[in-house]
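One structure coming up, written as structure tokens, with questions to follow.
Heads up, one of the protein chains got dropped from this complex, but the rest are sitting where they should.
Note that the chains are named A, B, C and D in the order they appear, and that numbering of residues resets to 1 at the start of each chain.
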Amino acid sequence: MSFYDLIWLVPVFPLIGAAFNGLVSNRLGLEKKVTHTVALIASGLAWLWGWAAVIQWYFTEDITKPYVVKAFTWISGGDLTIFGGRVVPLDISASFQLDALSATMLGFVTFVGFLIHLYSVGYMHSEPDRDYARYFSYLNLFMFAMLTLVTGSNLPVLFVGWEGVGLCSYLLIGFYFEKEWCAAAGMKAFIVNRIGDFGFLLAIFFAFFYFGTLEFDGLYQAMANDHNHVFAGAATIIGLLLFVGAMGKSAQLPLYVWLPDAMAGPTPVSALIHAATMVTAGVYMVARCNFFYQASPTAMLTVGVIGGVTAVFAATIGLVQNDIKKVLAYSTVSQLGYMFLAAGTGAYIAAIFHVVTHAFFKGCLFLGSGSVIHGCGGEQDIRKMGGLKKYMPTTFWTFLVATVAIAGIPPLAGFVSKDMILAKTFEAGMTNLNGYGTTYYFLWFLGLAGAAMTAFYMFRLVYLTFYGSFRGGEEAEHHVHESPWTMTLPLQILAGLSIVGGLILGFPGQLFHLDGWSFIDRFLAPVMLTHGEHGGHAVSLGLEWGLVFVSVAVALAGIFVAWRFYRNDPDFARPKALAERFPLVYKLLLNKYWVDEIYNATFVAGTIKLSRLLWEFDSRVVDGVVNGTALSTLGSSFISGVFDLKVVDGAVNLVAKSYDVASHRFRRLQVGFAQGYAMVMVFGAAMLLGIFYVIKL
Amino acid sequence: MTMTLDQFIPFLPEIFLATAGFVVLLLGVSMRRRGVRPLSLLGVAALAVTGLLVWLFARPVDGPVSILGDMLVVDSLAVFFKLLMLAAAAMAILLSAGYLERSGYGAGEYVSLILFATVGMFVMASGANLASLYVGLELMALSVYVLVGYFKLEVKSNEGAVKYFVLGAASSAVLLYGMSLIYGALGTLDLAAIRATLTAVPTSNSMLVLGMVLVGFGMLFKVAAVPFHVWTPDAYEGAPTPVTAFISVAPKAAAFAMFMRIFLGAFAPAVDQWRIIMWVAAAATLIYGNIAALTQNNVKRMLAYSSIAHAGYALMGIVAANAMGAWALLMYMVVYAFMNLGAFGFVILLESKGYAGEEIGDYAGLSRRHPAAALGMLIFMLALAGIPPTAGFMGKLYLFAAAVEGGYLVLTVIAVVMSAVSLYYYFRIVVQMYLRDGEEDGAAPAKLLRDRWTEVVIVVCVIATLVIGVFPAPLVGWAQSAASALGMM
Amino acid sequence: MDFQYGWLLNLICYLPLAGAIFMMAFINKENSSGIKAFATAVAAIDFVISIPLWFLYRTDGAEFQFATQFDWIPSLGVQYIFGVDGFAVLLILLTTLLGLIAIYSSYTAITDRQKEYYIFLLLLQTGMLGVFCSLDFILFYVFWEVMLVPMYFLIGVWGGPRRLYAAIKFFLYTLVGSVLMLVGILTLYFYNAGGLAAIGLEGLGNPATFSVTQFYSIAPMIPAGVQFWVFLAFFVGFAIKVPMFPFHTWLPDAHVEAPTAGSVILAAVLLKMGTYGFVRLSLPILPDATVKAVGWIGALAMFAIVYGALVAMAQKDMKKLVAYSSVSHMGFVMLGMFALNAAGLRGSILQMLNHGVSTGALFLLVGIVYERRHNRMIAEYGGLAKVMPLYATYFMIITMSSIGLPTLNGFIGEFTILIGAFLHSWVWALVGASGIVLGAAYMLWLYQRVFFGELSNEKNKDLPDLNRREQWTLIPLVVVAFWIGLYPKPFFDRMAPTVDRVLERVAAAVPEFETAADHVAEIAHEPVPEAAGEHGE
Amino acid sequence: MDFLAANLEAIVFYTVAVLTVAGGIGVISFKNPVHSALALLGTFVMVAVLFILRHAEFLAAVQVLVYAGGIMVLYLFVIMLSRVKDLSVERVFLSSTAPLAILGGVLLGSLVAVGILLGTMATGDGGAAAMQAVDGVQVGNTEAVGWVLYTKYLIPFEVVSVVLLVAMIGAIVFARRDAVVADPGEGVQS
Partner (left out) sequence: MISAEPYVALSLILFCLGLIGLMVRRNFITVLMSVELMFNAVNINLIAFSFRLGDLAGQVLAIFVITVAAAEAAIGLGLIIALVRLKDTVALDEADEMRG
């Protein structure tokens, strides 16, 4: 009996917690102490059990192979004929697996998750008991879903987690559902994700059709042994469709729109779901299915390009936002872009690495912002802040550290992972990967630009928030206060990790020709179906350093500009001037390229219009026509006039009406006096005889 | 060729019935207003005894026998119809009693006329010769004319009688003309002989065929098929309600009996000559009857149209002209008799503002005041619409089956669609009974009269409708053996 | 056929009828509590005694079990044949469960003419069960029509303002369909026996019978022409019930006007009769026509999925919205069925149950708030989550189940169906999956408008949350929803034999029948050369 | 002269036929019902003549007695009785529909005619002889008819007697000005 045999317990603990808080605590309105104790224990157990399992597995099992635990058969769809006429049973089992990748995710998800639970205790303390319970049950539920997602051993189970986290984010974004826009944001998130899932589902179907299995291991083997590229086409389709799913979940162009709105949720939620864990699920999935992308240059390139473009695109928007959380949100989008950029160059490990480090510093940033907002009594507009560093020092320091990290200043975590990505991209350009060299060069350039902007807007944030003088008005200033320890402790831990996490996990050995010093490289390698992913010396040592230098320089430049703009001229004349110089650009950025508006005007409005139209159509024409046919079977063609009329003005009551008409017409035969009847008979008889002769003679 | 008395034994029922008619008539003259119930009872008793006689003497022991110069034939078909007619007549009399009392018309002539009509129908049911069939027909017809106009002080009654009479006379002239042509073409009036000749020399002699067609017109008139239905609504609406009940069942059955004797019996070999006419008539009847009924607000009139429609269903059996068609038709006659008499029973019982409950509105909210009655009426409406598990469904099922077997799918489709339509007007009554409360529109709701005899009839009909609906097997068996007398393949 | 426990099936089917008659005869119409108690008791007993079917049904046993058989109308070869396979067992359980819930949910909703109301509900129960039990065409047809009558009254007497219209429309539509079906049945019947002389159709000369199993056995011999027409006749009958796209217009009216229990039964069970008919009769008996029709019906189903969803989105009336969502969901059922492969059929059968559970529950929920406010307009509500948290929770769960969230029943059905559909043609899956997106859209939008936002409307300020009874009507459904969502295996196991047999029959009758896996391959393979080229260098 | 002798029958027939038709036309066209009645009488008599031409003496007798004698008188009575308001002074024909009616009648008639003309008749050993043999013995037409009527056609004959009875009842029921006092209160309108 070992921990990793019961790996499925890791998701189950939070589930129990969720159930308790949802069904018991929320119903009975138990006091907060009970609620958060349960929640903490639940997520804590998940954390401990998860780590225990990983460690035990690491030391006892062969880590190059996934360790699969099957719980029970879930869906059994019978024998089916698939690609090449093979007949295979559709048997999807609820099974979980432990391999380097899920271990990595498991490791940091449980950990960060626990921290954020802890943080929430402080942050949400002012909520009413029932809502408090509701909040924690959602949070636990999220943990359950996320852990299912990362431990699931086949696509459907992954999909369960995938949708589960979607649901939780929906619920948590809409946590303050009395506020119309919060609920709306939640709905938006869910539906946009659904659009992604649409691709995901199709990918699953294609996968099953071609490979007859949905187990990751099975798929991996199939692709690994696909030496004469039978499945190349399949890989492209599946890869692209999966990526559509990833776009939705990980907020890439063009489906990123939901993430900024998602900030409507409580800040810890933003930190946990919309920065650290859920949004990286897409990256995880792509990395998990790397074997498809490896087999399909098209898919790989697409991922890379979308990633790169998103990185810059989001960064540009981030430059001018004034809502502290919005800035972070766009920065998240942009960082996710980097991860996909990495994946797009085949550097899946780099991508995952960045996921982890990003979880550290971005989690820290969000929690920090939460602390700030908490301190300023719910204020989120950075123009109304300033000079907070003397009121909330811990928050300030941690925030600063995380900022430096994300800006990519060595040797912090951000630098290590982001530099790895840029290096890989450049390398891809040099090695003319899949013959798309120039494109990759271009992507590398985009990456740099993004880095510069990141540095700029992050420091802009820091300066505006913590330096200068408080702009929020006198009496607001009095209430500003540092947050309780439950909130600051996680901050400190995460800040610490942002500093050292990078070097520990992935020491950039390549800079010193020291292969295999990067733990994460070694650890994750077996999962990846990659050729020459690590240790490739396409890039000479000098060039490596050159790249490092460039990226650092760029980052510093960004910081410098930010300093010029927002630190050393108190009334921000320069940025204003700039904004006036390029009003259009400024407006464009400030309004986020009007993407939301465009979407609303086209897709949303379009759909609703269409639905209205069809509804009209249904109530008038279809009903009319069907009734019409119903009655035309009566052969009473002479009421067609009425029929048209009815269709036009859409009387639903057509049947009865037209029967009426027919009936009245018929009744006219009944003229009322005997001779008339006699004539009816005579003519009828004549008619019958006529018919008779026509047919008989 | 000489007659011996024993030859008359199978004719005993008719003789007895006619005599009974006399007696009732005479008694009726003596006891005018008071005598309704006793006379009715007497009539019913006579009918019962007749039934007994039929069973005892007029039953084919082994195979059909034709008697008295081949004028009549004694076979299972005749027995079937005779018993049906007796039942219908008896029920009609029972339905009438209370009604006559309230109306103040004498019962003597009334009852005796019903008895005489029954005699006529007997002859139609067992006639083996065009001559005897014709006189039987006329006997029935004349009696019915009188019955329809019986309430001579009622404008409608008289008018109905007038129209029925004029058109009836004309149609019987047409019928006769057809007969004369057949006689001219084949030189005989004897059904068996006609059949034999037609089988021997399959002819398409147009004079003969024309004769058949004209005879067909006459029959179509009697069964109220389009385009010869025109008399039906007025006669039904005008006639005293019990008479309507009676003529919508018994004479119709008799007409179909004669129809079968002539067309499925004598003319069977020439079926391809006349079938097309029947097909068209059937289709037209189905469509017309059902659709015209949709907007009737007078229940009697609505039922009149519905009976036209039902004639259409029955005609499907003639069109199919196969064994199944024959016995399905027989079965349908029985089923129809029960459900229709039952329905009319309610029309008779329901009285509003001193008038019979003829307007559809009179049924509003019946289910609240008289749940049992409403339930009964519901069952009859369902049966008429042919919804299982009522007899109506079984009846239709076999007719449709027969038509399909004959390959008349188009006709069948028309029929089934129409039976769906028919539901609409039958349910107009149901809607009134269940879905409306009589109170809402202020009008004084019709009240249900208490009349034991009528209630008995209704109960019998309800039971029959349901039992046949669930266990049709025995009746089917009987009908089959009866139809076998026609000697169809 | 396996005649063991035949009596049980009959008991299940006729118990409600007996109850109704007893009620009619012995319970005073004033004694409202007695009526309710009795009706509930009958339904409960019916449900309880139907549970053994779940356990007694042997997947490795005869095709039809718990059978009864004897002559009914010998002269015509009409027999009384009862018997069920796993598929029918599932539907019977669904029926008895929802019958119970429907009755239990009407306690306070129905105050007028309670006695008749419960009598009709019980009669309806018998009718529906009979349809699922009978294996003789005539018997099937009888039950099929019998069940119309009580439904007509449930809508017509206890329905909303336009109840008369809705009721008669419901009745006429379904009746037209079923009578055409009757013609089809008769044609088959004579083809099996004497043939239809007049149109020169030779019969097989078998002993005349209406027994469904007999037709299973002659299915391969039925000529294509006959199959086509009969299929058409059946199709109209069943498609109206389902309802499939052009024939669906009776549904919204019926649903909107019907009382809550009526809608529940209508959605949960009546609609299933159509799909049941397809699986039980059309597919195995008319395989050739079926295979030929796949394209058309698939197209209709796809259209229905999208169309229903979009139209639902435009609704202002909750019940109408749910009604149209039914159109969409039943579209899934048809899509899966006509994919004609194991996954598709299994999914479609499972989806029948899912739809029964989810939509049934949705109608219950709508009914609950309607009972409080006598208003179904979405605009009337908003922010209900504040005053009725419990209600909101149930509604959320059911919403999720209806939009196919994994771990809830809806997902399993749709997923399986879509895999099946995909294996038939990727386009089917594509359209189907888009239906899922739209489904999420309209349901969440509904939820949004009803439960979230300000509690603006004064009238809603003090709505009472669910009471114990209302909860108990919902809990079983929620439980089933989770059960199917998490561990559907037992359901799949029970329906497997049916599915396999149907497919065998189709395959046996139509040699060139293939699950069309190839054209997926074609489309998917276009990029191959290009990709291979890339790898080449 | 011998032409006459040769074609006497034909001449008589056609004369009579013309008169018959003329009478018929008279019946349906005279304004005054009395005149119509007289025209009808004429037609009856002519038809009787035709019967004689066809050796149906008995029938001819019946025709004259029953029709000309009985029915005609009945008609005249009724005409007298019903002189409530003389229609002859106002519209006699349904002028609105008359043309249509005539068209219909002619149409039907011609259709029937077509059928008859195209058709063939059965032939037997025609002439009077065969008709007047009863058990081989030659007798008068009356006796022969009587014989058949009372043997083979006894049943219809008896039924017809009942028909007459019914007619009587009917006539009485309708014509009797009796005391069926349907006092308005309970008078059931049917």
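The definition used in the following text is that a contact is a pair of C-beta atoms (placed from the backbone, for glycine too) under 8 Å apart; a residue touches a chain by one contact, two chains touch by 3 or more.
In this text, all values refer to a predicted model and were calculated from it rather than measured experimentally.
Asker: By the document's own contact criterion, which visible chains does the hidden chain reach in the full complex?
Answerer: A, B, D
Asker: For the full complex, which residue in B:Gly104, B:Gly127, B:Gly216 or B:Gly238 touches the chain that was left out?
Answerer: Within the whole complex, the residue contacting the unshown chain is B:Gly238.
Asker: Against the chain that's been left off, what residues of chain B make contact? List them.
Answerer: Looking at chain B, the ones touching the missing chain are residues 130-131, 134-135, 138, 142, 145-146, 149, 152-153, 155-156, 158-163, 165-166, 169-170, 172-173, 176-177, 179-181, 183-184, 187-189, 233-234, 237-238, 296, 301.
Asker: In the complete complex, which positions of chain A touch the hidden chain?
Answerer: Touching the chain left out of view, chain A contributes residues 667-668, 670-676, 678-679, 682.
Asker: State which residues belonging to chain D touch the missing partner chain.
Answerer: 9-10, 13-14, 17, 20-21, 24-25, 27-28, 33, 36-37, 40, 43-44, 47, 50-51, 54-56, 58-59, 62-63, 66-67, 70-71, 74-75, 77-79, 81-82, 84-85, 87, 91-94, 97-98, 101-102, 104-106, 108-109, 112-113, 116, 121-131, 144-145, 148-149, 152-153, 156-157, 160, 163-164, 166-168, 170-175, 177
Methods note: only the chains that are shown with their structure count from here on.
Asker: Which chain pair is joined by more contacting C-beta pairs, A-B or A-C?
Answerer: A-C
Asker: Quick check: how many Å separate the C-alpha centres of chain C and chain D?
Answerer: 70
Asker: Approximately how many whole Å separate the CA-defined centres of chain A and chain B?
Answerer: 77
Asker: Can you list the residues of chain C that touch 2 or more other chains?
Answerer: 168, 172, 176
Asker: Spell out, as numbers or ranges, the residues of chain A touching 2 or more other chains.
Answerer: If we look for residues of chain A contacting two or more partner chains, we find 633, 656, 678, 683, 685, 689.
Asker: Can you list the chain A residues touching chain D in their complex?
Answerer: 675-676, 678-679, 682-683, 685-686, 689-690, 693
Asker: Can you list the residues on chain C that touch chain A in the complex?
Answerer: 165, 168-169, 172-173, 176, 246-249, 253, 307, 310-315, 341-343, 345-347, 383, 385-386, 389-390, 400, 405-407, 411-412, 415-416, 418-420, 422-423, 426, 429-430, 433-434, 436-438, 440-441, 444-445, 448, 451-455, 486-489, 492-493, 496, 499-500, 514-515, 517, 520-521, 524-528, 530-532, 534-535, 537
Asker: Enumerate the contact residues on chain B facing chain A in the complex.
Answerer: Residue list for chain B touching chain A: 162-163, 166-167, 170-171, 174, 204, 206, 209, 213, 217, 221, 226-228, 230-231, 233-234, 273, 276-277, 280-281, 287-288, 291-295, 417, 421, 424.
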